[in-house]
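The complex appears here minus one protein chain, its other protein chains still in place.
Should a chain be cited, it is by its letter among A, B and C, assigned in written order, with residues numbered from 1 in that chain.
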Amino acid sequence: MSGGCPYFEKRHLLFKSKLHLEEEEEDDSQEGINKASKGGIIYGDYLQLDKVVTAQVLQSELKGNKIHDEHLFIVTHQAYELWFKQILWELDSVREIFISGHVRDERNMLKVNTRIHRIVMIFRLLVDQFAVLETMTALDFYDFREYLSPASGFQSLQFRLLENKIGVLDNLRVPYNRRHYRDNFKGHESEMLLRSEKEPCLLKLVEKWLERTPGLEEDGFNFWVKLEANIFEGLSLEKNKIEVLAKMQDSEEKEEMMEEMTKQKELFTSLFDVKRHEHLLGKGERRISYKALQGALMIYFYREEPRFQVPFQLLSNLMDIDTLMTKWRYNHVCMVHRMIGSKAGTGGSSGYHYLRSTVSDRYKVFVDLFNLAMFLIPRHWVPKLDPNEHTFLFTAEYCDSSYCSSEDSD
Amino acid sequence: MSGGCPYFEKRHLLFKSKLHLEEEEEDDSQEGINKASKGGIIYGDYLQLDKVVTAQVLQSELKGNKIHDEHLFIVTHQAYELWFKQILWELDSVREIFISGHVRDERNMLKVNTRIHRIVMIFRLLVDQFAVLETMTALDFYDFREYLSPASGFQSLQFRLLENKIGVLDNLRVPYNRRHYRDNFKGHESEMLLRSEKEPCLLKLVEKWLERTPGLEEDGFNFWVKLEANIFEGLSLEKNKIEVLAKMQDSEEKEEMMEEMTKQKELFTSLFDVKRHEHLLGKGERRISYKALQGALMIYFYREEPRFQVPFQLLSNLMDIDTLMTKWRYNHVCMVHRMIGSKAGTGGSSGYHYLRSTVSDRYKVFVDLFNLAMFLIPRHWVPKLDPNEHTFLFTAEYCDSSYCSSEDSD
Amino acid sequence: MSGGCPYFEKRHLLFKSKLHLEEEEEDDSQEGINKASKGGIIYGDYLQLDKVVTAQVLQSELKGNKIHDEHLFIVTHQAYELWFKQILWELDSVREIFISGHVRDERNMLKVNTRIHRIVMIFRLLVDQFAVLETMTALDFYDFREYLSPASGFQSLQFRLLENKIGVLDNLRVPYNRRHYRDNFKGHESEMLLRSEKEPCLLKLVEKWLERTPGLEEDGFNFWVKLEANIFEGLSLEKNKIEVLAKMQDSEEKEEMMEEMTKQKELFTSLFDVKRHEHLLGKGERRISYKALQGALMIYFYREEPRFQVPFQLLSNLMDIDTLMTKWRYNHVCMVHRMIGSKAGTGGSSGYHYLRSTVSDRYKVFVDLFNLAMFLIPRHWVPKLDPNEHTFLFTAEYCDSSYCSSEDSD
Partner (left out) sequence: MSGGCPYFEKRHLLFKSKLHLEEEEEDDSQEGINKASKGGIIYGDYLQLDKVVTAQVLQSELKGNKIHDEHLFIVTHQAYELWFKQILWELDSVREIFISGHVRDERNMLKVNTRIHRIVMIFRLLVDQFAVLETMTALDFYDFREYLSPASGFQSLQFRLLENKIGVLDNLRVPYNRRHYRDNFKGHESEMLLRSEKEPCLLKLVEKWLERTPGLEEDGFNFWVKLEANIFEGLSLEKNKIEVLAKMQDSEEKEEMMEEMTKQKELFTSLFDVKRHEHLLGKGERRISYKALQGALMIYFYREEPRFQVPFQLLSNLMDIDTLMTKWRYNHVCMVHRMIGSKAGTGGSSGYHYLRSTVSDRYKVFVDLFNLAMFLIPRHWVPKLDPNEHTFLFTAEYCDSSYCSSEDSD
């Protein structure tokens, strides 16, 4: 298929025949679909193009004043919604692997990572897609925008579901027109949204997974305690060096360095302060548990160990999603600015200013993964692993029971 | 709208109220559409999302073996078809401006050019869009490809319509499996295709427009005769210079230059040979009339004159379409190679090899616009225009009669 | 050339020979360049690759601790600087066309528009280019970032020149570390920057050009007065309709509409209030003169008239530059967040927070072109043009005196 390609040669008839034998009773599911040849399905029916490419009804035309560019407006939004559906499909499948516990079988990490990466690639496309809508000028838009009232992108159910399932927090949302975001939706949609808020979001599932990072066990490698010891020993050695250096160099630079040293010490002291973590959690400035934070940092530092290579890629891809969602929001803001101006001073809330406020770190979900960059250290401060002793980073785990059922979970 | 934007403030209610008065009788066209507020329409209904995002039915699931990645396959193809619909929308509107004669009112050139440029931007997106489908590996595809038989991208009605309406020639198509391309379609689709072959395609409409390029008139500026004279005079002067030069320099270089000179002369002699043009037309190596070719070259050489600035942009955009369609085909080939290999030697026709053969200049429509690059000349050989005398390139034409109706044609 | 292409066939030797005769005395300019064949230049020498691809010196290697990824860091920044140079090249050439007055010859509009559009295309590439640098993780960067101190992108002379030449205002810049931005530069660089602040920037040149928009003349078409009359007449008619409507419908909606009507009236009253314009200019919320604003709106409303088609494209391209510069800044912020975290709380100014503050409308230059979208009106409110009477929008101007010299200015 794929727009012009006859992949589907007779060979496949071969294997299909087998399935026909095995699953004869299911065959009527196909009934009513126009078949170009016995036993097969044709392109247009498969893609349900009778629904997809007939769904462009111009409001301006209904109102007797057909405006050419409204068609672009509709198609662009439909393309966004199609891709949102695909993102939800990937997201739900990944969440299911986490929820079911199949993630404990490390054979599933490739699947998890690949699907998260696919979401990244889709968002990249969605960011670029604005370039098409931007071929419409503010003046073209003006000609039909009145007919669309009060429809609004706020009412995109899928986009809100997407935000919730990734982990945008209800109480961090910027209020719009003093209404709760769910109040923009019809009854059953509002319920779907409420449900999605209550289900475990990707952030929370990743958090649970990070908490189980091998190496954190206090009766095992005990990464966190080792790390704390190394860092403060390292800082102490640095301090001594500065003092030695100071004798040879001017005192101004020494003072500067000592000041910086104090800041470093404060910074790392805060890292090992669980109370401070809870405080930041409460303010929404951190989003994952203290244990999960430790797991993430462990994966960062030992990313080249065989068991952590794909988990490290996964963390990078999660940051990509965050970044791309925020870029999508920002590109959206830019387009709206062009289409309707800033509307400053006309009273009431301004679409432009509201949207601008959503391009905020409050809407970032995996913010902890970014902020851990503040706590990087020289390689020789990282607690040493001896591969003979610490085999846990060389030997993957699998779950035999889940293995058999992992295909189903797919 | 646009995924999250409340553009539609009360101001629009204002103007809408006016329309309500004027068009009250049309209002029932809206009936049955769920309205979030009196007199309005909401996002999901406007975009008919009940059709668009419910049209993803996995054949693998119907056959009892749900394969995760089939969803991506479906959504990607639906996104392609959505954008094909938009391209057809723009293409038909531009063709209509040409067919109706509104193109003679030069106020319409901005519209024509903008819409053709929009097609360019959409094709750019479609080329990039392969990156998403490429997140699916050959092995993922193998798991469900048997269920799709015999559906095939060949059966994309919109893509074939697109090709025909731009100007891909039936007799230049590469045959596939010894069947005519139209035989892949159902009755009424096949008729639509036949009709699209008979309607004036973009190439033919542009050809007619180019034939009317101001400055070609034999009783006026008479560009073609002036150009021929200048070129041969120029070549003659060059020849003299080479001979002077030869006396000072070595003879080997002289010979080389003389040989090159002969080739140049042959090349330009062929340009002014109408018989040769007819011969190339017959072989499909040229696609537009001799007069249109002259018009295109005139626009090239005088592109900075006020009346030719937008026409020159239009010619560039038409080349962009050709190039992007061919890049789309090539990206498609690359993806198919990855998905199913080259299938060389398995007998029967190979999808890969067939597709590869369509990435050919035979499928280029505006090939003449590219090939005119062979006939460029030094600026001082271009026949001089005196803006005082030759005002025709400073004064645009409009058609008053068409003006009133130009809004309708939109 | 172009990486693998033998365009340069003997034909060119032909024309070159001519030039050799005419410009023999210049030939020694070529001396010392390695020539692969008599009279010619080879690829590597032409591109000065001995300079360009030998300029990658890793500080980490100099310090005895070679870090692989520093090479990527250097190459990426050099690629940015190369493209900045190209943008400056285009920008200076366009500014020169405006400054010299050649812009009055409308034959030069294609050139101006094409070059501005090229800047747009380069910025698009620069935004995408971050994807390459993002293959470097925070941890890879940490390994060498200490060696770079105190080098900083702040010290990019070309980027600051670019900002100044487009029209970023000194007094709207966000201060960094309480230092003036020019203090980050060496003496002669600081002088170049000061000079670029004093030369006419693109914004100011476009402003002067907009002020001359044909149709603004008070003793001619007198667009502004006609527009004001039409708008207030239109609003008055709307008000009457609302009152008629109100008799048939509920009073709540009437009130809402009346409120909105009042806002509309205020909005448009402000548009025609020159005092208010001066006030907003003073605050930096508007950046162009009142007359220029009128010219821009005139081009918007009559964009399909032959003389305004390319000017309208130009205004769109200027907005694209603004938007892309702001997207570039935002992508930069996202990358820095990933590389170094938010550094909140470590005291001192944070790179992340500083950069975030530059993604602000204060750094937008053509902000008026965006904000005019607030003042759009229904097409039938736009003052009518009769093409028989108002020929000024059909007949381009040229300047014969400048024509001869326009080639030189190139």
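Keep this in mind: a contact is a pair of C-beta atoms (placed from the backbone, for glycine too) under 8 Å apart; a residue touches a chain by one contact, two chains touch by 3 or more.
Values in this document were obtained by computation on a predicted structure and should not be read as measured data.
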Contact with the hidden chain (one of B:Q129, B:Q309, B:N331 or B:T358): B:N331
Residue in contact with the excluded chain [from A:V57, A:L139 or A:I242]: A:I242
Per the touch definition above, residue among C:R303, C:H332 or C:K364 touching the missing chain: C:H332
Contact with the hidden chain (one of C:V53, C:L194, C:A229 or C:V244): C:V53
Residues in subunit B touching the chain absent from view: 134, 137-139, 142-143, 263, 266-267, 270, 285, 300-301, 303, 316, 319-320, 323, 326-327, 330-331, 334, 337-348, 359, 361, 370-376, 379
Residues from subunit C at the interface with the omitted partner, ascending: 1-10, 12-13, 15-16, 19, 23, 26, 29-30, 34, 36-37, 40-49, 51-57, 59, 62-68, 71-86, 89, 93, 114, 117-118, 121-122, 124-125, 128-129, 131-133, 135, 145-159, 176-177, 186, 329, 332, 335-336, 339-340, 343, 348-349, 351, 354-355, 358, 410
Touching residues on subunit A - with respect to the absent chain: 9-11, 13-15, 17-18, 20-21, 38, 106-111, 113, 238, 241-242, 244-245, 253, 256-257, 259-261, 263-264, 303-307, 309-310, 312, 378, 387-388, 394-398, 400, 403
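One rule holds in what follows: only the chains that are shown with their structure count from here on.
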Whole-Å gap between the CA centroids of subunit A and subunit C: 33
Residues of subunit A engaged with two or more neighbouring chains: 339-340, 343
